[in-house]
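First the structure, in the form of structure tokens, and then the observations on it.
Removed: one protein chain of the complex. Kept in place: all other protein chains.
Should a chain be cited, it is by its letter among A, B and C, assigned in written order, with residues numbered from 1 in that chain.
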Amino acid sequence: MKLNLIAIRRGVLRWEGLLVILIIAVAFANSQLSPYFLNTSNLLRTTSDFMEIGIMMLPMVFVIATGNIDLSIASTLGLSASLMGWLFMGGWDIWLAVLVALIASIFAGLLNGFLIAKLKLPSLAVTIGTLSFYRGLAYALLGDQAARGYPESFTFLGQGTMGSTGIPFSLLIFGGFALIFGLVLHKTTFGRYIFAIGNNEQASRFSGVPVDRIKMIIFVLSSVMAAIAGFILAARFGSTRPDIGTGLELTVITVTVLGGVSIFGGSGTMIGAVLALILVGILRFGMGLINLQGQVQDIIIGLLLILSILLPRFGKQLASGLNWNRGTIFRLAGVVTVAVLFGIFFFWSRTLVLAR
Amino acid sequence: MIAEKPEVASPPERRFWQIFVKFRETGIIIFIVLLSVLVTLRNSAFLSADNFRDILLNISILIIVALAQSMVIITRGIDLSVGSMIGLTAMMVSYTVTAFPGMPTFLAIPLGMGLGAVLGSLNGLIIAVGGVPPIIATLGMLSIYRGLIFFYSNGKWINAFQFPPEFRELAKGTPILGIPNLILFAIVVIISVFYFLKYTRRGRDIFAVGSNPDAARFAGIQIKQTIFTVYMISGILCGLAGVLWASRFESAQTNTALGFELQTVAAPVVGGVNIFGGSGNVLGVVLGGFLLGIINNSLTLVQISPFWQLAAQGLLILLAVVVDSFILRRLKRFSSKRKR
Amino acid sequence: GDPTATTVPVATTAAATTAAAATTTAAAAAGGNKTFILVPKALGIPYFDTANKGAQEAAKELGVTVTYQGSATADATQQIQLLNSLIAQKVSGLAISANDADALAPVGKAAIEQKIPVVSWDSNIAPSGRLVHINQANAEDIGRGQIQLISKLIGGKGKIAILSATSTAPNQNTWIGFMKEELKKPENSGLELVATVYGDDQDEKSYTEAQGLMKTYPDLKGIISPTTVGIAASGRAVTDAKKIGQVIVTGLGTPNQMRTFVKSGASPAFALWNPGDLGYLSIYTLNAISTGQIQGKAGETFKAGKLGSYTIDKDGVVLLGKPTVFDATNIDNFNF
Partner (left out) sequence: MMAEKAPVIKIEHISKSFGGIQALKDVNFEVYSGEVHALLGENGAGKSTLIKIMTGVEQPDSGQLFFEGQPIHFANTKAAQTHGIAAIYQEPSLFPDLDIAENIMVGRQPMRRRGVDWKKMYQEAGTLLKRLGLSLDPRTKARELSVAQQQLVEIARALSINARVLIMDEPTSSLTQGEVEELFAIVRQLRASGTAIVFISHRLEELFEIADRVTTLRDGSYVDTRSMSNVTTEELIRMMVGRSLDQLFPKQDVLAGEVVLEVEDLSVDGAFSNVSFKLRRGEILGMAGLIGAGRTNVARAIFGIEPATSGTIKLDGKVVSINSPEKAMQLKIGYVPEDRKEHGLVLAMSIANNITLPVIAKFARFSWLNKKKETQAAREGSVQLEVKMAGVEQKVGQLSGGNQQKVVLAKWLGTKPRILILDEPTRGIDVGTKAAVHRLMSELAAQGMAILMISSELPEVLGMSDRILVMRAGQLTGEFSRAQATPEKLMAAAAIA
């Protein structure tokens, strides 16, 4: 029994451990490759580039842990920021505008939640629809205009730092929320319900878990946090255009699953997600410092995502000994041949045109 | 009250009333008809043969890829890398045909499909053999393949004037009855996929694996091979789509088909493919793609303010999904009442 | 901007004097081991790559290093991330084509505070976030020029439509504004602007929009598309609809993309400046600031190699010149 418990704990800890090791490795590599990496003010400044992602990631952990997905967050971000900007341009007080936009985001979340929890539509289908719908509303509001001229009290949200420490104010906001979301997920009945629903929604329902209500709450949370991220991003930009934050949802999902939250629902930790955010953050920053092109950076993040899951499994297989029968060798030879042929064609054909 | 997964693909029925009831696509067809009537009232050009041909042209590539996407979704997977695979094969094929203007242009098709097969197989290996969850694997490959386009081309696009003139005929030529090749390709793919899914064991395995993977293991179905196959097919069809894309738009750019994956997921979802795997059928996907095509086409025809177009598009997709599920539920209730 | 563009040349000073004023000594000697960064809106776009060619030419002449660094997609968030890592490296200067004029201002300001000179080119940064903006062409010239061009091509009479990039692209909107001004003139009374649509700078969407225009307005005579993606897509849509000669396409495009359509008559003429010169001028301007020849104040004058002398106007804008009109007679002299 002892043995078994240890095995269980190790299973949970392994992922976070791997992330910590990766973070240390990347940090070390960065400090070797660039003299500018280990510089507090540089690190702090780049932190604020990732806070909106982080803030949206927190409820995304909830959403994915229940076995759902929310593709509409970046659009909700855009809608809230645009509504705020639109009201502000219409002469409203900025904080009143923020409040109204925040309320609007609750409705956005309620619509998602209603369609998913009450009408039992798949979250992917619903949020693909609201992805266009909410972004579309942002365009309808601002059209070809940009909202600008926000007061400094507002831009402080995204640009301000804590006194002379250089710690971005948005980092504080994120840290506070991360703590709350983490505790809710791991220490409360709400968190327990999330995991139960993610593992077996029907059994949860049969056990009296208020499945629909919890889903509603989670999707509302997701939208509200997206709105908050929207205000911070608008504050950081000092302006709002209706396309603000387009495409961020994929980054948020990438970070969440890299953090070990099972895409099928039912498992994951908040610490893992935060560690993944740190990992992606310092990796991006480091790659920027050594002047890797944007696309190359994307390739590396993509590889990281895949290899972080692939390599541990592969290692385990190697450790337990590969079964070198003829079938395996044939297949391996086939794969290698195809890969080599593809590689040759790839490099040869590109020179044909590029050389001209 | 329990969550019921939407249910699809019905076998032939004997009793007359059940044909209508069990016909999964009723909802979407009603929606298409309603939308068409409304649009025609605003602009009668909508109903013209010309416009109809344009809609079909515009959705042909989407349907080809959406069918591949559906097969992946039926196995409980998703392929987010389709846009990047299309872009990469489009670029590589375009480079090749411009480098060898003398080569018979139809060879571009097998070339594209072959390249696509390699890309899809890599996805398949990572997912089926490596055990990486599909959404993670293909999210990663989305960036990787897109990055490779950039690396491959060094940012150099291929423009219309660089292609051999016959290359555009690949998609736009009209050898049979004046129907453009592009539509013919789509029809061939639709029929092939239908046959594959309905009449081959491997095709049936796809449904079995998606419906209950544990049971599939007990039943001795080759799960890994099945999963590998759908991703490889996805690659092959993306390769075909890449060639057609380059031919139709007469250009290969670093951002070709960027973001296309969302549409290829939307079409099956609107067409009733169960996003949790196990069910879905070809007709639904085709209708789903058709509906998306109509929405895009009609938004330009009804002269809705361009600032409202995106919102209208999202709203219509939402409505389609909701209306479909309502009609489905109504029909189910009706059929269960009649059973008694 | 890159006419696929997003941001605005705020200033529209028609009176900018590009003519030679006081000449400053050539900056070539002052190069040293400076590293300037040329930041496009995104990588993998030929227009910007051409600008980079010009920038490299300038670098060679000046004896500095110019690195071409961009994000994967044309997105302000990514661009800010990139700029932050560039600032951290303490590069010698930044020349940025901004994805969002306002959003990039704070980070530009931060760079300037750290003594890293910032200029924007092609697509403006709000004045607080850059020292100088290098404007490819005067917005009013572009806007009015487009109308004059289409009027000539369709014989001064008929329905026309505009196919723009995204509805949020401010420079497109500024140009469209001047087009509408120009249309009010009596000599253009025969032209009727029936619609403005947006192709979002996506090939596919632009194509569909152009198709839609021809269907909704069967007697459409011309399409103006002040964006490289849109004009090429329109050319193709007109060709595919077999309406060459009936519907004339013009706007802003690159010669390579438009070559086929110029020759087929789908788009007999269109305009653009030389992006290579734009990159060239940007690096010269940056170098002039970096070496202290100028501060970026209005009225300062500097020499930019083969392009001659430039003066900074009162909005901190340097104007490259007038756009070139490409047609069948000259298109084969250009390759970008």
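One rule holds for everything that comes next: a residue touches a chain if its C-beta (ideal position, glycine included) is under 8 Å from a C-beta of that chain, and two chains touch if they have at least 3 such contacts.
Source: prediction; values computed, not measured.
**Q** In the full assembly, spell out which visible chains the left-out chain is touching.
**A** A, B
**Q** Out of A:180, A:203, A:311 or A:352, which is the one that touches the chain we can't see?
**A** Of these options, the touching residue for the absent chain is A:203.
**Q** Pick out which of B:83, B:155, B:210 or B:271 touches the chain that's been left out of the picture.
**A** B:210
**Q** In the whole complex, not just what's shown, which of A:187, A:313 or A:331 touches the removed chain?
**A** A:187
**Q** Which residues does chain B use to touch the chain missing from this display?
**A** Here the touching residues of chain B are 1-2, 5, 7-9, 11-13, 195, 198-201, 204-205, 207-208, 210-212, 214-222, 274, 278-279, 333, 336-337, 339-340.
**Q** Considering the entire assembly, which residues of chain A contact the chain that has been omitted?
**A** 1, 3-5, 7-8, 187-190, 192-193, 195-196, 199-200, 202-210, 266-267
In this text, only the chains that are shown with their structure count from here on.
**Q** In angstrom, rounded to a whole number, how far apart do the mean CA points of chain A and chain B lie?
**A** Those two chain centres are 27 Å apart.
**Q** Two or more other chains touching the same residue: where does that happen in chain B?
**A** 146-147, 150, 153, 156, 307
**Q** What positions in chain A touch 2 or more of the other chains?
**A** In chain A, residues 139, 143-144, 293, 295, 298 touch at least two other chains, as defined above.
**Q** Looking at the complex, which residues from chain C come into contact with chain A?
**A** It is residues 42-44, 67, 69-73, 75-78, 80-82, 84-90, 100-103, 105-106, 110, 166-170, 173 of chain C that touch chain A.
**Q** Residue numbers of chain A touching chain B in their complex, please.
**A** Where chain A meets chain B, its residues are 115, 119-122, 124-126, 128-137, 139-140, 143-144, 201-202, 205, 250, 253-254, 257, 262-264, 293, 295-296, 298-299, 301-306, 309-310, 313-314, 335, 338-339, 342, 345-346, 349-350, 352-354.
**Q** Mind pulling up the chain A residues that touch chain C in the complex?
**A** Against chain C, the touching part of chain A is residues 34, 36-37, 39, 42, 45-46, 49, 52, 139, 142-144, 146, 148, 155, 159, 233, 236-239, 241-248, 284-285, 288-289, 291, 293-295, 297-298.
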